[in-house]
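Then we have subunit A:
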Amino acid sequence: MAFELNGKVYETDEEGYLVNLADWDEDAAKYIAGVENVEMTENHWEVVNFLREYYNDYQIAPAVRVLTKEIGKKLGAEKGNSKYLYELFPYGPAKQACKIAGLPKPTGCV
Partner candidate 1 sequence: MLHIVNKSPQERSTLESCLRVARPGSALLLIEDAVYAATRGNAAAEKVREAAQALKVYALAPDLEARGMKDAAMSEVTLVDYGGFVDLVAGHAVVQSWL
Partner candidate 2 sequence: MMTDEIPGDEPAGPPGGKVKKFMFVNRKAPYGTIYALEGLEVVLISAAFSQDVSMVFLDDGVYELVKGQQTKGIEIKNFSPTYRALDGYDVEKLYVERESLDARGLTEANLIVPVQVLSAMEMGELMQQQDVIIGF
């Protein structure tokens, strides 16, 4: 499967995750967010960028519990909780935000 933006082809798996991490760019993120019915605000980008940094450092997408904890450390307690993250990404911060960030599905996330 794939989608195309401005002549660039983005290959995805059957669930909509990007196949190649390196393909990701902001246009792809906006496109995937649109498919997921998520309107990207500054708060969304903060989480998406955090996830990309985390992946770059550790080569995995974090579990939700780890994500909330790390976000709390970095962006403050009012953002480091699942209520806040689920408001941004109603289908799950790890699953939905990872997809928008162009990361593989988190380990252990079915």
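Everything that follows uses one rule, which is that contacts are C-beta pairs under 8 Å (C-beta built on N, C-alpha and C of every residue); 3 or more make two chains touch, one makes a residue touch a chain; residues count from 1.
Selection criteria: all candidates are chains of the complex that A comes from, given by their letters.
Keep in mind the model is a prediction, meaning the values are calculated, not measured.
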Please find, within this complex, the candidate from 1 or 2 that touches subunit A. 2
Where on subunit A is candidate 2 touching in the complex? 57-60, 62-66, 68-70, 80-83, 86, 107-108
